[in-house]
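All protein chains but one are shown in place.
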Amino acid sequence: MSRGRKKRILIAKPGLDGHDRGVKVVARALRNAGMEVIYAGLHQTPLQIVNAAIDEDVDAIGLSILSGAHNTIFPKIISFLKDRGASDILVFGGGTIPKKDLKNLKSLGIGEIFTTGTDTHEIIDYLDRTLKR
Amino acid sequence: MKKKLSTDEMVKRLLAGDRRSAARLITLVENEMDDHHRVMSLVYPHTGKAMILGITGAGGAGKSTLTDHLIGKFRNQGKKVGVVVVDPSSPFSGGAFLGDRIRLQSHSRDDGVYIRSMASRGYLGGLSRATYDVIRIMEAMGNEVVIVETLGAGQDEVDVIHIAHTCLVLVTPGMGDDIQAMKAGIMEIADIIVLNKADLDGADRSLRHLQGALTAGSFEEGEWMPRVVSTVSVANKPEDLQGIDELTETIAEHQAYLRKSEVMDQVKYDRVEQELGLIFKDELQKIIFRGLRGTGKKREYIESIIEQQNDPYSVVKEVLNNYLIPGE
Partner (left out) sequence: MDNENGTETVGRGDKGSSGEDSFRNLSGFKIKALYGPEDISHLNPETDLGLPGEYPFTRGIHKTMYRQRPWTIRQLGSLDSPSRANERIRHLLKMGATGISLCLDMPTIMGKDSDDPLAEGEVGSCGGVAIDSIEDMRHLLEGIPIDEVSINFVSNSQSAVLLAMFVAVAAERNIPLEKLTGTMQNDILKEYQAQKSYYFPPRPSMRLTVNTLSFCNKFLPRFNPISISGYHLASAGATPVQELAFTLANGFTYVEEGIRSGLSVDSFAPRLSFFFKAHNDFFENIAKFRAARRIWAKTMRERFEAKDRRSCILRMHAQTSGSSLTAHQAENNIIRVTTQALSAVLGGTQSLHTNAFDEAVSIPTTGSEKLALRTQQIISKESGVINTIDPLAGSYYVEALTNQMETECYKYFKEIENLGGVISAIEKGYYARIIADSAFNYQEEIEKRKRTVVGLNEFFEEEEIDIELRAADPGFEDEKISGLTDLKKNRDQALVKTCLNDIREVSQGSDNIMPALIKAVKSYVTLGEIIGEMKEVFGEYREDYIY
């Protein structure tokens, strides 16, 4: 096992929806790629997520939203991060998110949104690329 | 933003209780980055006052839920609480699932609680040392209680617990044989043995076992004899919880014992001695390996041992002579 800087990723599923198959598959894929995955579980509020991300000093927050609540939840996360001077924490997401919302979410500062059909390696590569520091 | 604050500035903010700075400094020491030593020397004068509580036990024993309740008790006493939860890294990928936060959610909205998950990794300086540093940072942050929770799996993790003033070992009913096997180890580190999930079948038997084992041990007059406390830490309703108050009181008694006897001085002395030993070991190793780097000597030594032309003790002696005591 290699020493040194490990990527720390907070994975959470905000909102009311409990379908956690995707989020758990991604969490495991990231762990298998050598990352430290802080799993915050289901039904988390944006504030809980941001507080956990700050305490754990994660490099990124990954959120799964399938219920259509992305336009409510993502902006809150971004704004709480900003309030706490932690905008450098990357936020990415996955789920069922239409293109028209994607553009808007990215302009808010969401790094990337992975939709249906994404290979988990795409997510790993993305984090490797983006979190190089 | 992340790069802008100087280490000294972050320490300043840490001392004022800033979570973000605490978090960032922990990352810095966890990764043994360049400023690691400087951070620790700035932090050290602000440590030493917190009560350090160690909690260990097998997976599934209910450590995190118990921790969750204890946090509540300390918060009721008005104390700020820091928690370090150590989880194992995967030996295959080096990654880890750090999922204990889910069980510590009752306090996710409380500013007086700071929780940090740590993977056991393959720390160059050892897990213990990294954890000690994290605990120090939590102390400097102003936490009056620091709880360190580890899976009592390997020696490395048991060592971590040595820094605690009061150490809780969790067992569950039905671990009968395991308890027998663990007995020696438990005696060594436990100040309080918590028989958790005491509502399960076989709890009475386990309790008798544990108490029997303890009375069989020899303790000197005035010496702390480990106590057994039965608890139920997993319950859906608060009224179904058991033994949390008793446990809190027992912890307080142990603390009082430490304070009134001279034991505390000895405990502090032992802790610092151990910490110092760890740092020496680590730093010496670093110096020596750094000295050998690029000379090809390290490989030569190792191969000579494998080929039985040499033995590890002679090699160490030779290296020490060459690199540390050049005068001799």
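Chains here go by letter, A and B, matching the order in which they are written, and residues are numbered from 1 within each.
By definition in this document, a contact is a pair of C-beta atoms (placed from the backbone, for glycine too) under 8 Å apart; a residue touches a chain by one contact, two chains touch by 3 or more.
In this text the structure is predicted, and so the values were computed from the model without any measurement.
Looking at the complex as a whole, the chain kept out of the display touches A, B.
Shown as candidates are A:L10, A:A33, A:L81 or A:I97; the residue that touches the absent chain is A:I97. Touching residues on chain A toward the chain that is not drawn are 15-22, 24-29, 39, 41-43, 45, 66-69, 71-73, 94, 96-100, 114-121. Although one chain is not drawn, its touching partners on chain B can still be listed: residues 60, 64-65, 97, 99, 102-103, 105, 235-237.
In this text, only the chains that are shown with their structure count from here on.
Measuring from the averaged C-alpha position of chain A to that of chain B gives a distance of 30 Å. Here chain B touches chain A in the complex through residues 1-2, 19-20, 23-24, 26-27, 31, 89-99, 101-102, 105, 108-109, 114-117, 119, 121-124, going by the rule given at the top. Against chain B, in their complex, chain A makes its touches with residues 1-6, 8, 27-28, 30-41, 47-48, 51-52, 54-57, 84-88.
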